[in-house]
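Here the structure comes first, spelled out in C-alpha cells, and everything after it is commentary.
Omission of a single protein chain aside, the complex is shown with its protein chains in their original locations.
Moving on, here comes chain A:
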Amino acid sequence: MPDHGRLIPRDRTVHPAPRDPEYKTSVTRSPNLPLLSMESSPSEETGPTFGHGLLGKLDNNLILNFSQGAAPALGERILMHGRVLDQDGRAVPNTLVEIWQANAGGRYRHKKDTYFAPLDPNFGGCGRTITDENGYYEFMTIRPGAYPWPNRGNDWRPMHIHASVFGHSFGQRLITQMYFEGDPLIDHCPIAATIKDRASLDRLVAPLDFSKSRPLDYLAYKFDIVLRGRRQTMFENKLEGM
C-alpha cells in the first residue's frame, strides 16, 4: 500500500465542543464519553477522488444553475472564491468543494423549511466545483439573507454559506460555514459561538475582496479553507541508524 503519511492529530480546541447548551439541538446529539484516540490508518489516510467529468457546466454558478441559464436568481451578485490549503500551507488541488445556502430572503429550497420568505423560482441553492492545481476554487452566487430559527426566543442566523470539503483523505473531511465581513448578527449567533476561540471564528469570516470584484457586475468575498495536514513518512518503519 502506498504510504501517504499519517494525519496530524486534530487540535480540537479550534473546533466547537460537541455539546453547547446555547445551541440547543447539540445537547442530545453530543457524545457524553471521550472520543477514542488513535493514530490514523489507511482507512483514514485514503479517500474518494472525484474527476472533472462529474461536473456540469453551471455547477459552480448558483445564479444560473437552477434555471439552467434561462433566468438569473434575484439578489446581490457575488463571487465566492479562495483556496483550499493544508496546515503546511500547501495547496490541495483537485478536491471537491460543495456549497449550499438560502436565497436572498433567507429561505432554503428544502421541504422542511417553512419560513414565510418566498422561494425564488430561479434559485436552487447548491453548487460544487473541483479545485484547480493551485487549490483555487470559485462560485458565482447571490448573497444569502439572514433567517430566524427556533432556538432561543429570537435567534437569527447571520448570512452564511455552508461549505463541504473532502481533501485527499477521509480523515480530512470537513464541513464548515462562511460568514460575511461586517455582519452584526455573527456576534449574536449561538452556532457561530460554538467556536470558543475568537481567532478561529474570525477565520470563517470572508472579507470583501475588491481585487476580484467585477465593476458593474458583482462583488467578491474571499474564503480560504485550511484542512488538517499529514506527516512526512521519511523516517517511519525504518530501523534505527538506517
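We adopt the following convention: a contact is a pair of C-beta atoms (placed from the backbone, for glycine too) under 8 Å apart; a residue touches a chain by one contact, two chains touch by 3 or more; residues count from 1.
Throughout what follows, contacts and distances are computed from a predicted model.
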Given the choices "1,2-phenylacetyl-CoA epoxidase subunit B", "Na(+)/H(+) antiporter subunit C", "Tyrosinase co-factor MelC1" or "Protocatechuate 3,4-dioxygenase subunit alpha", state the protein name listed in UniProt for the chain not shown. "Protocatechuate 3,4-dioxygenase subunit alpha"
Touching the absent chain when the full complex is considered, from A:46, A:94 or A:213: A:46
Which residues does chain A use to touch the chain missing from this display? 1-3, 7, 9-12, 14-18, 20, 23, 25-38, 40-44, 46-50, 54, 56, 59, 65-66, 85-89, 96, 98-100, 108-113, 124-128, 162, 164, 170-171, 173-177, 191-192, 194-195, 197, 199-201, 203-204, 225-229, 236-237
